[in-house]
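Of the protein chains in this complex, one is absent; all others appear in place.
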């Protein structure tokens, strides 16, 4: 089993933090390597960025794809790390060519794009992973596994949240690039806070429980003067089987970095997880709480999760291993199709979660505009 | 300064846990003593309970009040520990006689009763404290003090919650007394979860910030079959000055005991407090979080709070001292009026908070019945 | 069962913090009341302090004892809250008169005094409790109960510690009273840090495990210039059954308040407890850690400990309840002898622990003076 060969689209500029994050994550297991990239939108900058990383450079993704199709370049999958508005086109093009994709979230700009991308992936049966990094944490995977096997009984209520504080002032007016495109409808779509981090909370709520959100009542706020889109996002949702979801996200919580988490209450028990303490999962089923700790070691986990663990007991896997787990799942999907002997990939988010997330944000925006009227997702 | 003499109404039966809690709390400072009581609704049981505690017994509160008015009994204040439906009558009677009252929450059964009680207390200028015990925690008092002096700037958003799990099954059908009256509309009013613990979250949100909630959009659920009233309570509220409140309470979160807390986000900073870790207050105003700890000792606190502290640095004050602080505030109010030299009482909840809480629950019930339509409080 | 009548010796001055602490603790259960006291060494001050508290005053403990013996005053027990050098005489006098004693720690100034006091108590079979407050925490009681019933197997190693920082500078030269007597050999004995807080760690190690320390190798340091006695105390001890104890205490750990705790390692498991998080006990016997929390409620505890609990699940008992538990144990001992129907008192520290503590400190001082040579306790 040689290393998988990976291409990257976007992610190469000095301001593009996440390209390097994916580069590190895909390198972590020494079973994948980055070999080519169309790393920036400006062709010359793209070539220079590739040279700096020592990989084959392309001026744009179309050129890279052309070389794949002509056989000059062999890629096992590509990872799309462009801004939101530039996910759809390259992801679709590579999927159409039968090349698997690991794509940053949110999947697209609009529901229509998302649905189209999903259709393409399904038509060609091409593996696709949506980079909801937090679902790569073994404790989130364990949470999903526990709910799936009925450990918590029937789910009654889910709370999921994401608190940040970096947009508590009008950073977009001070030349901050990240703040600039996120608060700009032209580049970010109909929702800032909801699309950027509300979708994380949405995925946490639905992916862990396996339940859909059917309709929503939402209250979006824009606290910072001069801003057009929401910087605060609050949704009450009706889920399958009579469950209720409370989903909140905010960007004005000063001092909060990435305070995301989930609480799930079922008829047999409850669980609780915090991204900033990702190594632990709190489960309550009786008088005493059960705190599961990744440091307990691989022997503690079910095989489906243990296959992903890398460190000895008493140590933590954290951010890079979590993201690497999504690449790992895609790698194992790809190798399975080649009949290589690899573990079963875990069900990390894919096109369905991408479509659902886009629909959820759209429904929340609509409901909030109608004084919180219940709106179908 | 002799000890204040205290009378108790209710609280004396074997199942009435909170009478003894107040007995302990009012005894903690050795400046107040319980001397008389009408401790149970059944006259003979009331007399027996008083004898067991070694205090002067009365068959009912009317008899105790009569002795006060005739001068046979001298009471500095009374504490009302009856079930919800029996707060109003004795509290009103003693207030009318000019005797201060410390009353269990929720203040009354209906908004009308609450408004009447408030009118009586104000007409006679009689001190009244509503026993929202958690406001007696020094860290909650510090939170209120910090917001009041502008440390967090203008408040934008408040989250307050109360998660319990003891009513996740139909305990009321198994002879559990506490579950019985709380889920019975005749004895508990229009809301179970909202009235019992939603009001704690409501008081936390409004008392700490000093902001009112003007209108609400609510979603109440009844998860346990056969139950009439809510066992899950979710409210989005519009506060003064454009702030938003997210208030949730539930009784179906298995394994959760008294997981109540508050998060406040302002234009200059944020704070966070958890009842089950009541000794700490998390404040965020810059890059690093500030964790204040009661063990830091009295010198850390502003004088208005330090006056309440009892233990040396490195130790915790917890539940009994918190409740004792409410008695302490009432005691100091009483002594101040006698021109005794005591510290200024802190602004613990009184009749205004009681009225506001009743109105809040009523509005939430109404909104939930109208599919979450925004309803004035 | 009327209230027990309690007398206090010492504890009344404005600087004497602990008198009020005991006053609060003994009042907490409403089954004991302070009725008399010889509260200060100076007779007039003693009378004034008693008047302020509204109790019967005495100019000295001898006068209070005389009234007890003549039948003019009835006391069920006395609590001794004087400085270390003034524990022995009153404790002995009351024990000789057959009156039970709850005495502050360390028990005496010298080993000889301690042994004498123990002999008197045993000769008369008079109940005596040594106020090692931390043993009153339910989680420490649970730790002792678990070890006693073999849950951890045979004990191999114990670590106990107590870190404080308040004596990191020469406070005794700045008029600080507490620092003054504690660093003065005439008033505190042969050891400052060891006697004051090393004994807490010693009691934790031996009381929880039920094992004695047979010989010690010690390293005492005096870090602050001008100080005669130790302000840092480190001992390796050989215990019964081949176990090793590591006992450290320091007063120069800046910022540490009362960071005391214990770790116990046995052949079947381990446990860990921290005074500043007294509500929890960490137990490790398998892959996952077990964290016991007092908030789990009385039903979680064995009956022998549940009898002491006062608050509903989800709340903490802390400092005052812990000290009150020692008074409770003494009360129940006293009532049992009167054939009243009370729970069995828990085995809180008494004269034996007092003697052992004095011997331990003496041996540590001797060993440290001999370059750490192993010295019998």
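Letters A, B and C mark the chains in the order given here, with residues in each chain numbered from 1 onward.
By our rule, a contact is a pair of C-beta atoms (placed from the backbone, for glycine too) under 8 Å apart; a residue touches a chain by one contact, two chains touch by 3 or more.
Here the structure is a predicted model, which is why all the values come from computation and not from measurement.
Taking the complete complex into account, A:321 is the one of A:100, A:138, A:321 or A:372 that touches the chain left out. Within the complete assembly, C:246 is the residue of C:89, C:246 or C:342 that touches the hidden chain. Only one residue from B:70, B:149 or B:299 touches the chain missing from this view: B:299.
Among C:41, C:56, C:176 or C:221, the one in contact with the hidden chain is C:221.
Residue positions on chain C in contact with the hidden chain: 156-157, 159, 163, 165, 168, 217, 219, 221, 223, 232, 234, 236, 242, 244, 246, 248, 250, 252-256, 263, 265-270, 284-286, 289, 371-374, in rising order.
Not every partner is drawn; the one left out touches chain A at residues 2-3, 17, 20-21, 23-24, 27-30, 34, 53-54, 164, 256-259, 275-276, 278, 295-297, 310-321. Residues of chain B that touch the chain left out of the display are 287-293, 296-297, 299-300.
Rule of thumb we're sticking to: only the chains that are shown with their structure count from here on.
Chain centre most remote from that of chain B: A (centre = mean of CA atoms).
Between chain A and chain C, the centres computed from C-alpha atoms are 55 Å apart. Taken residue by residue, chain A touches two or more other chains at 289, whereas all remaining positions touch fewer.
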